[in-house]
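Remarks on the structure that follows.
Removed from the display is one protein chain of the complex; every other protein chain stays in position.
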Amino acid sequence: MPLGNELLQYLLTGLTLGGIYALIALGFVTIYTVTGHINFTQGEFVMLGALTSISMIKLGLPMWLAITVAVAIVGIFGAAFERVVIYPARNSSVVTIIIITIGFSVAIRGVALLLWGTQSYPMQPFSSGPPINILGAIMNRQSIWVLLLSIVVVITLFIFFERTVMGKALKACAINRLAASLMGISPQKMSLFCFSLCASIGALAGIFITPITTATYDMGLMLGLKGFVAAVLGGLTNTTGAILGGFLLGILEAMGAGLISSGYKDAISFLILLLVLLNRPEGLLGKPERDRV
Amino acid sequence: MSLLEIENLTRNFGGVTAVANMSFQVNTGEIVAFIGPNGAGKTTLFNLITGLIKPDYGTIKFKNIDITGKVPEKIAALGINRTFQNLQLFNGMTVVENVMVGAHRHGKQGLLQAGFSFPGVAKEERFILAKAMEKLELVGLTDKKDIPVEILPYGQQRLLEIARAMAMEPKMLLLDEPAAGLNQGETDILGDLICKLPKMGMTILLVEHNMDLIMRISHHIVVLDHGSKLFEGNPGEVQNDAKVIAAYLGEEIV
Amino acid sequence: MKTKSTKGFLQRNLSIIFFIAIVILIALLIPNPYYLGNFVIIGIFTIVVVGLCLLMGYTGQVSLGHAAFYGLGAYSSALLTAKVGFTPLLAMVIAAVITGIVAFLIGIATLRLKEHYLALATLGSGIIIYIFFNEQVNITGGPSGFSGIPYFSFGSWQFDTERSYYFLVWSFVLLAIIFARNIVSSRIGRALRAIHTSEIAATCMGIPAFQYKVQIFVISAIYASIAGSLYAHYITFMSPSPFGFQASVEFVLMAAIGGLASIWGPLFGVTAVLFLTEFLKTVVPEIMPSAGGEYEIIFFGLILVIVMIFMPEGLVGGIKDYFAKGKIKKLAIKVNQDLAEFPENDLPSDRNKGVQ
Partner (left out) sequence: MKIFAKKYLILFLSLTLLLTITSGCGSSDQKGDQETYKIGAIFDITGPASSLGIPERDSALLIEKEINDRGGINGHKIQLIIEDNESNETKAVQAAKKLIEVDKVLAIAGPSTTGTSMAIIDTIQKSQIPMVSAAAGSAIVNPVDQRKWVFKSAQSDSVVVDKLTDYLVETKAKKIAFLSMNNAFGDGGRKVFETEAPKKGLEIVALEKFGATDNDMTPQLTKIKSVKPDAVVVWAIPPSASILTKNYRQLQIDVPLIHSHGIGNQAFIDLAQDAANGVIFPVGRLLVAESLPADNPQKSVLVKYAADYEAMFKQPRSTFGGHAYDSISLIVAAIEKAGPDRIKIRDELEKIQGFAGISGIFNMSPQDHNGLQKDALVMVKIENNKWVVVE
């Protein structure tokens, strides 16, 4: 295989991985902008989406219904999580909230272990057929679904934030929580809605990636971590940034593994991440936060 | 002789010029007030002098040393300290601990000496405590020394910030709206306190909206508008200047 | 709340004396070496977490990469003793120096970042070091690891029983706590807390905030390194897996559970977390005979969440709050009475909540 083809292959693989990370990063970013919290449970929403849909399919539901039901269940779960866990602690410090979300994700993993055991579950790809050949490089069909989903989610979020009342209210909360509440927007309701929304996005992501990655009870840990990295890389406050961060991370990983060293691939991407952060402490597309006196 | 010399100081924030080509001098022992409407660049000027932000252009000289663009702690080390418009007390510490932080520079012992509890550490600690208590006495907060700073009333928090800044024993002290939120009684106490400071070897730069206070205590007034110096003079001159009255005093004075 | 010089030596060190008494008491009361072994692990983790609390609780800088420093200490000690033939004590010192240098380099690069960005940067650095342990097969043995690490010894004095190791580790814990306490109650400690609440105000007071942050980062890495050395000579087998990202998160959890801004917090945090795990392991199967490991994980997570919701300052903070509440209330009432002279004034406000 000539080098050009190889590079193209790494790029395509990077896009697949990037699509996965970007979808998860979106959840982090949306919650962070609206509520100011970093939600380490995001990875578990992904896992819950994947495993719930698999169970629904096993129950005999058609694919589309299984997906809808799973997304709805995880969405409701996200809302419940906000009400029971985040709401009582909403005024705590950054570290406290992080610990709470980590703690809760441990508990969710335990529940998943109880329900689904330790084995991995496969899922049929959404469309069958051989992988697609692009100039000699290969991309499997499910990756295209993942890419499509991330594009659709970004566009939907954009329209939602820019064109709907609800979205504008969320955005107002993101800009200034106090002012928003003075305008009659309840930040608490917005937070509730936002968690539910992001849980659903996470669930969708989980369902779309399972045909590629298979699903296990502990898949959320690594995915959540990579999603967090992508989100921060992109700037934490910017949905476009999340997508960019996700793809960048995916491509770095694929290129690192292919061109330099498969053992060091994560080290390479983290090193580049550090270099980015040192030059742009607010992430790629984040606004520089200035301390005001 | 002049303690602080500012020349052609300029700072933009994304298209908005907060401080434009400003020059002035401050002499040792003076109380200099900066007045002007909101957005005139007063706090930006303080932030530039204390190194919290860097100027785009121009120089700041303190005691004839160029301090332009130096980091805040280096500038502080030369003897400049300040208070903040939005109070920046160290919550979670007691009143006296806050002032002891102000006296930080009077200590020499480092992290390792402290960790291994070298003999000098305790002695130094007593010295710092004494300094802090001395300043607390000046602002009349001695009896509150062990109270957590968060529960102190607002007016006393303002005084405490001044005490903390004084604990460093700076050559120049920048007070950013020290009377904001104070009632008349507290403002009077504050005014008396500020008047005493030059005698202790401090030069005072003051940003304030309370005109009565300014007219009472300042030796020299700089009027700012849209980042530039509009007028400069003693209180009497400022009160009688037509430009100043038109731009500022006319509407604001109560 | 108290100033050092006003108290007598005994009073000042009452907690330390109490601590020593408890350590000895535990050794006397627990004849079974296995249970004493649990306390060895608690001690080792406590040292890491005390260092982490200095960094996180007092200085307000998050680190999600401390397991890597713990690992650097462990690997350096293990390699220097097993492959080069140094004595454990010398190896421990060299390990601390190596870790300190690495932490210094990471610190000057990353400590200008804030909050989540700093968390990510430390996490990344930690993972890079972890990958290094995995990949440098010729040096570290790679994922398979290596054994043959000698037990800790001072000259001819071998620490090869659980009991002797228990005392060794807890002596280090004692030193770690005393050192941390000395820092915290000093001028430097106040400066660190000042940096935590308002870095801007701190620098304006002439505190070299960045320099102090780097220093405390290095110190806390050295804490982790020493704990790592103790771990290496206790387990006597070295492989990368205990030093990954999950371990870093666990350290942060233990620190937060105990109470970040407290010198005694780590002791409670580590003990609570480790005992909770053991406790759930014994109790859960008795209540629900059919239960497997799943329930333990669920309960563990939930208890963590509940503690953090109801005691956001951790166990020590929570207990302290419980007793301090009354005192603060009384103080507040008194202060408000003083205020009555100026009726129009506002009450204690949160206007100074700090930097936006």
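The first chain written gets the first letter, and so on, giving A, B and C; residue counts start at 1 in each chain.
Throughout what follows, contacts are C-beta pairs under 8 Å (C-beta built on N, C-alpha and C of every residue); 3 or more make two chains touch, one makes a residue touch a chain.
Just so it is clear, the model here is predicted, and its values are computed rather than measured.
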| item | value |
| --- | --- |
| Chains still shown that are in contact with the chain withheld from the display | A, C |
| Option touching the unshown chain, where A:Ile209, A:Leu244 or A:Leu285 are the choices | A:Ile209 |
| Touching residues on chain C - with respect to the absent chain | 14-15, 18, 22, 25-26, 29-35, 37-38, 41, 134, 137, 142-145, 147, 160, 162, 231, 235-237, 239, 241-242, 264, 268, 271, 275, 279, 282, 292-293, 297, 319-320, 323-324, 327 |
| Sites on chain A contacted by the missing partner chain, in the whole complex | 1, 6, 9-10, 13, 16-17, 20, 113, 117-122, 131, 138, 140, 209, 212-214, 216, 218-219, 221-222, 253-255, 257-258, 262-263, 265-266 |
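The criterion applied here is as follows: only the chains that are shown with their structure count from here on.
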| item | value |
| --- | --- |
| Identifier of the chain whose CA centre is least distant from the whole-structure CA centre | C |
| Farthest-lying chain, centroid of Cα atoms versus that of chain C | B |
| Averaged-CA centre spacing for the pair chain B and chain A, given as whole angstrom | 47 |
| Rounded Å distance, chain B centre to chain C centre (Cα mean) | 38 |
| Cα-centroid distance, chain A relative to chain C, in whole angstrom | 31 |
| Two or more partner chains touched - positions in chain C | 200, 355 |
| Where chain B touches two or more other chains, by residue | 52, 84, 86, 88 |
| Interface residues, chain C side, partner chain A - complex | 56, 62, 109-110, 112-117, 119-121, 123-125, 127-128, 131-132, 134-135, 199-200, 245-246, 249, 252-253, 256-257, 260, 292-302, 304-305, 308-309, 312, 355-356 |
| Touch list for chain C against partner chain B, complex | 1-5, 179-180, 182-183, 186-191, 193-194, 196-198, 200-209, 212, 215-216, 219, 261, 328, 331-332, 335-336, 338-339, 341-342, 344-349, 351-352, 354-355 |
| Residues of chain A defined as touching chain C within the complex | 38, 85, 88-89, 92-96, 98-100, 102-111, 113-114, 221, 225, 228-229, 232, 236, 261, 263-264, 266-267, 270-271, 273-274, 277-278, 281-283, 289, 291-293 |
